[in-house]
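Then we have chain A:
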Amino acid sequence: MTESHPVLTMTGIDKSFPGVRALQDVDLRLFPGEVHALMGENGAGKSTLIKVLTGVYGIDGGTITLRGAPVSFTGPMQASAAGVSTVYQEVNLCANLSVAENIFIGREPRRFGAVRWRDIRRRSRELLARLDLDIDVNAPLGSCSLAVQQMVAIARAIDVQASVLVLDEPTSSLDAGEVAQLFRIMRQLRDSGIAILFVTHFLDQVYAVSDRITVLRNGRLVGEYPTTELPQLSLVEKMIGKELDVLERLDEQTGRDAAAARRDTVFVEAREVGRKGSVAPFTLTIHAGEVVGLAGLLGSGRTEVARLLFGADRADHGAVSVDGEPIALRHPVTAIDHGIGFCSENRRAEGLVPELTVRENIILAMQAARGWFRPIPRRRQEELAERYVKALSIRPADPNIPVANLSGGNQQKVLLARWLITEPRLLILDEPTRGIDIGAKTEIQKLVVQLSDGGMAVLFISAELDEVLRLSHRIAVMRDREMVTQLTNDDSVDADRIMQTIAGGARPDEGARTDERAEV
Partner candidate 1 sequence: ACGNSDTGGKSDGDKKIVLGFSQVGAESGWRTANTTSIKDAAAAAGIELKFDDAQQKQENQIKAIRSYIQQKVDVIAFSPVVESGWDTVLKEAKDANIPVILTDRAVDSQDKSLYKTFLGSDFIKEGKAAGDWVVQNTKDATGQVNIVQLEGTTGSAPANDRTKGFAEAIAANPKLKIIASQSGDFKREGGKQVMEQFLKANPKIDVLFAQNDDMGLGALEAIQAAGKVPGKDIKIVTVDAVHDGMQALADGKFNFIAECNPLLGPQLMDLVKKVHNGEEVPQRIETIETTFTQDKAKEALPGRKY
Partner candidate 2 sequence: MTTISLRAVPGWARLPRRHLPVLTTLVLLLILYGVGVSQYRAFSNIQVVFNVFIDNGFLLVVAVGMTFVILTGGIDLSVGSVVAMTAMVSASLLQHGLPAALVLVIALLIGPLLGFGMGCVIQFFEIQPFIVTLAGMFFARGMCTFISKSSISITDGFWTAMSQKRIGDPRGNFVSISVLIAFAVVLVAAYVLAYTRLGRNVYAVGGNGQSALLMGLPVARTRIAVYTISGLCSAIGGILLSFYTLSGAPLIAVGMELDVIAAVVIGGTVLTGGSGYIFGTVLGVLVLGVIQTLITFDGTLNSWWTRIVIGGLLFAFILLQRLIGIRYK
């Protein structure tokens, strides 16, 4: 396979942003019929390399050749016309358009210049069926969950007659089933001779699907390796640039000792809280120092549960009490006042203020809680920002640049820092590790453990079941917008059991179900 000529070569690529050398003398080769993983820590320059390739950014130096001919795209339009089809990190679709239109816009089937809506709808349904997705293609994309949006973006990309398919973290919001589905299709495409460039932070995914790996570090090329010749540990070492025993340490931490959590003090109690059209009424108790995991498929309503508990959405049913006192949750402010923090899964739309600096983004929640006429002194701001930039190794380590200039993973860390400095008593983390590199992910996991040991309660939402299992004392399982069960994370609970509950194929019998509820 590798004997053939590369379909795409990038050599000596240089790219700077004001204040940052994002890429420095980077090479990349893509061969037809291979899945090529692009690996690197947050901010290593992966997304930038991809955007440089498709002409979103111009390059400062270097050459790109596609099928032997030098190219220099002025924008994604040209790139896709030349057969480079891309799914960018962070879903980049139009929320106001329908699902079907998002798939076909720009290359709508037409007759006499008129767009053929019927064809678009039919073909979209077919395409989504290939991804095992059964949704209303007329629905506006904005009403779909992030995961569905991600799948739609993928559907759009794989429909193009492309010779190069670029997928920048396509799996970050997908669950295991969808990932498998995506991989099946990626293999199909690979076998038909397409070159696929694949970015992910999940190491096992890399080994499951890729043929070759290119590693970037700090905007420089570390090397290109066949997947089979690069063991997982050395891959990580190459990514982070020093030897580390992260992986072993990760494995140690399976399962939390449920008894260790202080289960005597109930912090938040939600009784039959629900909201029509979003989540069926659920009852959930969270104790101080306890980590409660929320498991479920995408769209199962985990985010909704979190939003209701935080007052981001208003419940139309049930009551929430904190420390035994009922509270009226009409606005996030109430929740924050009672010591609840919420890290949204959608950092771009609901998390960061792109124009403000890293520092300002970090202190935002704390400042809001103090009220605007009691400003946090500048010195204290700097101090806090610097501490957390260091603690979470946010890069670049300059708290005074606009947060928009940070890479995706580093933005996530900023968001986390915002809530950590408010020292909440309950921290709701919705997909805090999405799009975060392996090193940082471990850091965050360790942090969760540390926080809960220190008495902070955590509601932890993650698409990665492993992670949920590893960190939670208790796991609530969601299915079809209903909290179907709550399990204490003891030895009897494992991924299989949760998967079964989630899938609903093996519905827990009624007896067991009431038992579990009663146990709460």
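The rule is simple: a residue touches a chain if its C-beta (ideal position, glycine included) is under 8 Å from a C-beta of that chain, and two chains touch if they have at least 3 such contacts; residues count from 1.
Regarding selection, all candidates are chains of the complex that A comes from, given by their letters.
As the structure is a computational prediction, the values presented were derived from the model and not from experiment.
In summary, of the candidates 1 or 2 that share the complex with chain A, the touching one is 2.
Only residues 56, 75-77, 79-81, 86, 88, 92-97, 101, 105-106, 108, 110, 113-115, 132-136, 138-140, 144-145, 147-148, 151, 156, 175, 177-178, 180-181, 297-299, 480-481, 503 of chain A touch candidate 2 when the two sit together in their complex.
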